[in-house]
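I have a structure I would like to understand better, so I am pasting it below and will then ask my questions one at a time.
Only a single protein chain was left out; the remaining protein chains are all shown in position.
Letters A, B and C name the chains as they come in the text, with residue numbers starting at 1 for each one.
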Amino acid sequence: MKVALIGLGNMGRPMAQNLLRAGHQLTVYNRTRSRADGLAGATIAASASDAARAADVLLTIVADDAALQQVLYQGGALHALPPGALHVSQSTISVELSRRLAQEHAARGQRYVAAPVLGRPEAAAAAKLFVLAAGDAVDISRCEPIFSAIGQRTFRIAAEPAQANVVKLGLNFLVMAMLESLGEVFALVRKHGIPAAQFLEIATGTAFDLPIYKNYGGLIAGEEFLPAGFRMQLGLKDARLVLQAAEGAAAPMAIASLVRDHYLSGVARGMNELDWSAIAKVVAQDAGLK
Amino acid sequence: MKVALIGLGNMGRPMAQNLLRAGHQLTVYNRTRSRADGLAGATIAASASDAARAADVLLTIVADDAALQQVLYQGGALHALPPGALHVSQSTISVELSRRLAQEHAARGQRYVAAPVLGRPEAAAAAKLFVLAAGDAVDISRCEPIFSAIGQRTFRIAAEPAQANVVKLGLNFLVMAMLESLGEVFALVRKHGIPAAQFLEIATGTAFDLPIYKNYGGLIAGEEFLPAGFRMQLGLKDARLVLQAAEGAAAPMAIASLVRDHYLSGVARGMNELDWSAIAKVVAQDAGLK
Amino acid sequence: MKVALIGLGNMGRPMAQNLLRAGHQLTVYNRTRSRADGLAGATIAASASDAARAADVLLTIVADDAALQQVLYQGGALHALPPGALHVSQSTISVELSRRLAQEHAARGQRYVAAPVLGRPEAAAAAKLFVLAAGDAVDISRCEPIFSAIGQRTFRIAAEPAQANVVKLGLNFLVMAMLESLGEVFALVRKHGIPAAQFLEIATGTAFDLPIYKNYGGLIAGEEFLPAGFRMQLGLKDARLVLQAAEGAAAPMAIASLVRDHYLSGVARGMNELDWSAIAKVVAQDAGLK
Partner (left out) sequence: MKVALIGLGNMGRPMAQNLLRAGHQLTVYNRTRSRADGLAGATIAASASDAARAADVLLTIVADDAALQQVLYQGGALHALPPGALHVSQSTISVELSRRLAQEHAARGQRYVAAPVLGRPEAAAAAKLFVLAAGDAVDISRCEPIFSAIGQRTFRIAAEPAQANVVKLGLNFLVMAMLESLGEVFALVRKHGIPAAQFLEIATGTAFDLPIYKNYGGLIAGEEFLPAGFRMQLGLKDARLVLQAAEGAAAPMAIASLVRDHYLSGVARGMNELDWSAIAKVVAQDAGLK
């Protein structure tokens, strides 16, 4: 099985390394070619369409809808992918684009699975991602050797690919809601004279004994927003995708709306490059905290 | 050390049982006397003031500010408590009332510790509560035999009693925020055709592998809002206390505001008696779900 | 008819002047006695209870619930007011306090009308206030010579006094909502390069041709928040009263919640002394504007 991977960013590059380690025959492509340096054993394609043309399975893991459309349309990968070959979209993209891709691949006799991944870059490096896969069961089974090389567990969600994107956005929303709520409660306790770190120790020592609370809570309490694991600009993008998915299904999500507004305010205050957990800094400033 | 306990509700009664089991000499009082039936070994006081008069340490664990004021003022416990004796307030009350009690006890030469507890009635029965204690360090040390009889761990928070109440409200806020966010994300996925239980399995199988998410998530996914572990009416009360504490410190808490509004809407729709996790039902109805 | 007026603030003093001009026999009381200087023809009472004792009709116009309770309870006015005499409460107070006063006055054989007034200090000076009166119809009729001396029009709302307070809070809410919405739309257009004043001219030249939009819009566009006609601290108080009234009736008011949060943030940022229209400055700062 010939595998191609387009997108060698913070997530894609460690995924490529794990695929090579697992012995896959891998072709890679990235707009900035130097990102492919040192990927021993990989074939480096000259273009997105070249990568797609030679693939049985084409993985894409890029930043957003625009980047994926660039690869598929302007970059020609959609047209170049052979009939019967499988596109596995692993980016966090909109439900709408995922639906459109399902139609376009079907129209060309190509296969399509949406399999966004959950985890930070360190989890990608450790092959500990969670894979959220939706699509035809046979197609997903074809991907098992790939998914097991990059992740610790695969969830099979549904036959309709876009439902995997809904689930991914839903999980990202839960993280955002957690970040915002930590920001609010830290502002409350700090203004009452209680250090955020002390409150966090109590919270994670009782009902919220969970790495995601500990890790993000620690970053926020220590105000360590640089370097960003996931930039606020991307947090804003994800909030927008959540709200679009919610609007598409006529489901109001009040926390998602206010998170979007706080990210927007963060961007307006010049925090784009901070980690998305810096939404707590927006909330702290609104409470008059430095 | 003579211990008195006022309040034999869902939390107070199992706490009394555990104190008796640990060998404490215990006097109890409850407005509805029958709640004291079967507490073998306890002395049953005829009034709140009688309970207080005989105590070295007076524990109070009642529903809200109004109930505690009823016990202390109209019920005479404040006046009856001997100088040097210690009042340990374990209810979830307002920061403002806790501050006032600190002053009033000090003016009478009495001691005061705020030690609200964290945990559902089952945790109280299993002596697995968390105790959040603030006050004079010597006073808290005096209470160690009591706290170890009812709880699994005591957190010493600060010298100012009301700060324990702030922390308790902060933790309750985190739970509310979690309930609201589960409600929103379940509405999102359900309207996209994905069962809430399936999404919950993924969330708790990945980043949110925590009993509080599993338990509440399961209740919400299964729409099991009766019998209420903690009634929506009390959830609304807690949201109000959080917002009062936030207003007192000039800290806006946007999620707390919207949670309050959703609880208010739940009450307006006749859901007072449902569990506070039924805030998710309010959100589901707003999305047109049954 | 002997009239007493307690409270000679920005509103009460011009009201007293207009009552004197209209020929009323007037006794006044204010905590800071110098506020009574120059009220030619008025008798100056030494205390709130002295003012109440001599009155057929006692008007009170003070800052908030606490001030009114100070006058009535600690100040003794409630006890001193003769049976059959009428208390006309013209302050913006809570629905709850107004209900309690109705009971307490009835228990003492005194009469009670709630008649909050609408208008800024300039309107009070020009005897152009609107009076929102609720209570017994005969009692309100007794007040007609008073109301016509201070206002341009009296609305008779209902037999239950507290309903006038609900209406007053409702009107104040509409003003707050207008201020917040002007703040948001000005941020939007300014960030698109359109001056706030230009947008305001279009808005008031088309669908929003109303003094309240013009006046407040002009203050906001010109950032003229000092001197405050009505301080932000009082805006926050009113937002709180609106939310309390809403909670009492189980009516969620989402704009009221967010307005409260924005006022709270304004106070946290040190804007307490600015005019309440400076809520627009909070919104502008959140958008990264200076």
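Here is the rule we go by: contacts are C-beta pairs under 8 Å (C-beta built on N, C-alpha and C of every residue); 3 or more make two chains touch, one makes a residue touch a chain.
Note that the structure is predicted; figures quoted are calculated from it, not measured.
Undergrad: Considering the whole complex, which of A:Arg53, A:Lys191 or A:Arg260 touches the chain not shown?
TA: A:Arg260
Undergrad: Touching the absent chain in the whole complex: find that residue among C:Ala48, C:Leu97, C:Leu219 or C:Ala256.
TA: The single option touching the absent chain is C:Ala256.
Undergrad: Which chain C residues touch the hidden chain?
TA: These residues touch the chain not displayed: 95, 118, 130, 132, 153, 155, 157-158, 160, 162-163, 166-167, 169-171, 173-175, 177-178, 180-182, 184-185, 187-189, 191-194, 198-199, 202-203, 205-212, 242, 245-246, 249-256, 258, 262, 283, 286-288.
Undergrad: Contact with the hidden chain only, please: which chain A residues?
TA: Here the touching residues of chain A are 240, 246-247, 250-254, 257-258, 260-262, 264-265, 267-268.
Undergrad: Write the list of chain B residues that the hidden chain touches.
TA: 265, 268-270, 286-288
One rule holds in what follows: only the chains that are shown with their structure count from here on.
Undergrad: Distance between chain B and chain C based on Cα centroids, please, to the nearest Å.
TA: 38
Undergrad: Using mean CA coordinates as chain centres, what's the gap between chain A and chain C in Å?
TA: Chain centroid spacing, chain A to chain C, equals 52 Å.
Undergrad: Could you list which residues of chain A touch at least two other chains?
TA: In chain A, the residues touching two or more other chains are 286-288.
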